[in-house]
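Removed: one protein chain of the complex. Kept in place: all other protein chains.
Labels run A, B and C following the written order; every chain starts at residue 1.
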Amino acid sequence: MHAIALIGAGRIGRIHAANIAADPRLKLAYVVDPVADAAAALARQFGATVASLDQALADPSVRGVVVASSTDTHLDFSLAAAEAGKAVFCEKPLDQDLARARAAADRLEALGAPLFLAFNRRFDPNFAALQARLAGGAVGTLETLHIISHDPAPPPVDYIKVSGGIFKDMVIHDFDMARWLLGEEPTEVFASTSVLVDPAIGAAGDADTAKTILRTGSGRLCVISNSRRSGYGYDQRIEAFGSKGMIRAQNQLETTVETWGEEGAAADRFQNFFLDRYATAYAREAEHFADILDDKCAPLVGYADGVRALALAEAAAASAAGDCLVKV
Amino acid sequence: MHAIALIGAGRIGRIHAANIAADPRLKLAYVVDPVADAAAALARQFGATVASLDQALADPSVRGVVVASSTDTHLDFSLAAAEAGKAVFCEKPLDQDLARARAAADRLEALGAPLFLAFNRRFDPNFAALQARLAGGAVGTLETLHIISHDPAPPPVDYIKVSGGIFKDMVIHDFDMARWLLGEEPTEVFASTSVLVDPAIGAAGDADTAKTILRTGSGRLCVISNSRRSGYGYDQRIEAFGSKGMIRAQNQLETTVETWGEEGAAADRFQNFFLDRYATAYAREAEHFADILDDKCAPLVGYADGVRALALAEAAAASAAGDCLVKV
Amino acid sequence: MHAIALIGAGRIGRIHAANIAADPRLKLAYVVDPVADAAAALARQFGATVASLDQALADPSVRGVVVASSTDTHLDFSLAAAEAGKAVFCEKPLDQDLARARAAADRLEALGAPLFLAFNRRFDPNFAALQARLAGGAVGTLETLHIISHDPAPPPVDYIKVSGGIFKDMVIHDFDMARWLLGEEPTEVFASTSVLVDPAIGAAGDADTAKTILRTGSGRLCVISNSRRSGYGYDQRIEAFGSKGMIRAQNQLETTVETWGEEGAAADRFQNFFLDRYATAYAREAEHFADILDDKCAPLVGYADGVRALALAEAAAASAAGDCLVKV
Partner (left out) sequence: MHAIALIGAGRIGRIHAANIAADPRLKLAYVVDPVADAAAALARQFGATVASLDQALADPSVRGVVVASSTDTHLDFSLAAAEAGKAVFCEKPLDQDLARARAAADRLEALGAPLFLAFNRRFDPNFAALQARLAGGAVGTLETLHIISHDPAPPPVDYIKVSGGIFKDMVIHDFDMARWLLGEEPTEVFASTSVLVDPAIGAAGDADTAKTILRTGSGRLCVISNSRRSGYGYDQRIEAFGSKGMIRAQNQLETTVETWGEEGAAADRFQNFFLDRYATAYAREAEHFADILDDKCAPLVGYADGVRALALAEAAAASAAGDCLVKV
């Protein structure tokens, strides 16, 4: 069993802690968090020890570090862990600043430690099956791609203000999915945005609605649709159009129950909370980290992927601001 | 073009008239109906002539007769037409009395005229595709069958009183479908009925809800579910279970429009009026009659089929009355 | 009954002839076509008279003219009919040349005759229900729109060469749908195209794949996806995202039959031939023309709509050629 130190005992940290505990190959050894109560409670629940970062990194039995702290600390903590020779599992995003992310990714790569950047959607069973079948030729050669990513409700405006904007905060997930599925790097970006959900989001200098077109060198096209509030739940769908067919992943429903009445048939609502929708994805992230520690595979997503997604986000923001196509 | 005489200018007669007119191989020549106004209006609309039955049958150019008059006249008019050497297209049911139907079917068969008994569901594109694929081995060897046949709303109680009862009036359609799809004659019938929709139906000596099990000689089983009022529209579904899979036909919706809201996704309502639901089936009946007149095929459903469905209806009624299995 | 002259006895002309004949308010009086045999056959089938255009227009009993001839004659024949005081039902497109179409539309409007430009998709029961419910507030205020319009197979390259290009030939349908559903005029267009289906289409100077973003003055966004060959049939879908939900129209299937096997459940194929898919829409166009002749309503789509869709097509082609946003 590989001993793990977890940095961050907040909401997402607790998810990772539970998944580490449930995996027979991993053992949660340390919990690091400046909020002492949160760290203590989490450590107690899973039989771990509260520690400072230095203490945890100094323990040679610790094989891996999960960075689930606030976004602005991701790079520093990842670097500290890599320098201590630990494998790193870092929550996305890498950073909001492209230049800084690029520099850090270079340094991290030089250190040679396995670095896993946890873009959760790649581990969703639906999207993973879609990717595997697409890559296996189930619909011939991929031509175009549609990604729909609409949130059930917008975050507080105070969060919007420090979020880095809709492209770095929200669409970045879809840029990663697009890169993963397209099988080629996008070379051109065009984005058009609007404020349709809440004027306060516009007043904060951001948009709440975006449509983005990516184009790869060989001419594959990808359309991404984003909204901060869908009006009908958490809409997470992908359609991939190939030379021999189309493959798509639909939304997950809370139950399979349908009600038929005079007005028609009604299905149950979507899984609307992202921690429900992606519960299996988070569990599979922990399994993937165990695989990395077992030397079974390299990280499926690395820091370089984070840099590239961030570069697309910057390009999209520039396109929307300038009403023009941006080459990447 | 084959000249056709139509007996009956009521609701179903008008449907057949329009389908005859639309078929380039058929010509509506005569309309026969004791209600002079109805006959005249229908004849005018499609360029036909009002006539008595004798007049229409005496015209040697008339090739076929469509019997769409009231149920109690089906046998007599079919016999008259067959004796005049015409091909006959008779609305179901053949008759409500099994002995009389049997005797008439024997006489009709002896006359040698083509006799097409129009069980409309066999001509529905969905059920026809299901039957063809099932017969083609799409799901291996058929084992069991589920037929759901729930009406949107019960007929008036005055109709119930003269309907012959739920088995002869309603389930008879499903007995015909069962015989067609099972590929073997049912040899055992068990039926259980209830009055759940309207006590007035019970007071009239009938039931409004029935579940029937048929068993064939080789052990194939068929379950038929009937209700005079579904609470959610016109439910017409079939599921056929084979050794290698299941094939089913679902309900037809009014449109493909779906609405997604916070409570889930809602599809449009079913096609609830049987003349909408089976509009294509009626048109295909006319095409089938043209094929018969063109000597392209024998009737897909004949009077003997009507006799056998009626025999199953009598057996089911006896089973429900006696709480016992009835051998056919 | 309103007497109608039909110009054009080709494939689409025959569809309109049959729908006119089936409508009790319309009577097909004349068929005009330089191909004498085609005109004669169609006239014979529906009891009409073969005539020259002048003869047909000279008959004062003729109330309406259906222009179903080749595209390059649409404007001239429409003008001739309007000058003769007839109501006009013209197949789309109006013309391939924007300036000419604009000039003609102005002249036609000045003549005051009712002019119905037959964009068939507006009459599809699914899209019409979607539009009505959307306009009725079923999903709150419309925010964004996704239109998918993928053909089953590309036309011959010889057709591509004279088609006016993918935007004028194919996407123009979707521009009309977008205008109809958005409830506002698009003011910005961005389009990205590729040659992914057939290099011969690229060699002919056209593209076979396109993604287009439209933006209205108030910030509503519309994405249109087009492919000349889908690999999975005729894909005609619309999703409209509103403040309170999403409403969409799905593809029509050939039957409701599903097959369930070890690999999962399979539904039947789409209606892949556009004349099947839009058969009801064509019938409703005839009904709409009868309504216009009955003075029950003004044309739902007029020549000005054709001009505006054509302007969007030109803008989209310019955007794709210049890799830039184009203001309309």
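To be clear about the criterion, contacts are C-beta pairs under 8 Å (C-beta built on N, C-alpha and C of every residue); 3 or more make two chains touch, one makes a residue touch a chain.
Computed from a predicted structure; not experimentally measured.
Trainee: Considering the whole complex, which of C:P93, C:P114, C:G164 or C:G231 touches the chain not shown?
Mentor: C:G231
Trainee: Could you tell which one of A:D54, A:D72, A:D106 or A:E262 touches the chain left off the display?
Mentor: That would be A:E262, which touches the missing chain.
Trainee: Using the document's definition of touch, tell me which of B:D37, B:D158, B:D295 or B:D323 contacts the absent chain.
Mentor: In the full complex, the listed residue that touches the missing chain is B:D323.
Trainee: Go through subunit A and note every residue touching the omitted chain.
Mentor: Per the touch rule, subunit A residues meeting the hidden chain are 22, 24, 45, 125-126, 129-130, 133, 138-139, 244-252, 254-262, 268.
Trainee: On subunit B, where is the contact patch with the chain that was removed from view?
Mentor: 139-140, 143-144, 146, 150, 188, 190, 192, 194-197, 209, 211, 213, 215, 219-221, 223, 225, 227, 230-232, 235, 241-246, 323-325
Trainee: Could I get the residues of subunit C that touch the absent chain, sorted low to high?
Mentor: Listed in rising order, the touching residues are 231-233, 235, 253, 260-270.
Throughout what follows, only the chains that are shown with their structure count from here on.
Trainee: For this assembly, give the contact graph shape among line, ring, star, complete and other.
Mentor: Per interface graph, the chains form a complete graph.
Trainee: What chain pair shows the greatest number of contacts?
Mentor: Summing C-beta contacts for every pairing gives the maximum at A-C.
Trainee: Have a look at where subunit A meets subunit C and say same if over half of the interface residue numbers show up on both copies, different if under half do.
Mentor: Same: when the shared numbers are divided by all numbers used, the fraction is over half.
Trainee: To bring subunit A onto subunit B by a C-alpha fit, how many degrees must it turn, rounded to the nearest 5?
Mentor: With C-alpha atoms aligned, the rotation comes to 180 degrees.
Trainee: Whole-Å distance, subunit B centre to subunit C centre, using C-alpha means?
Mentor: 39
Trainee: If you average the Cα atoms of subunit A and of subunit B to get two centres, how far apart are those centres in Å?
Mentor: Comparing mean C-alpha positions, subunit B is 57 Å from subunit A.
Trainee: Using Cα averages as centroids, what's the distance between subunit A and subunit C in whole Å?
Mentor: 42
Trainee: Could you list which residues of subunit A touch at least two other chains?
Mentor: 231-232, 235, in rising order.
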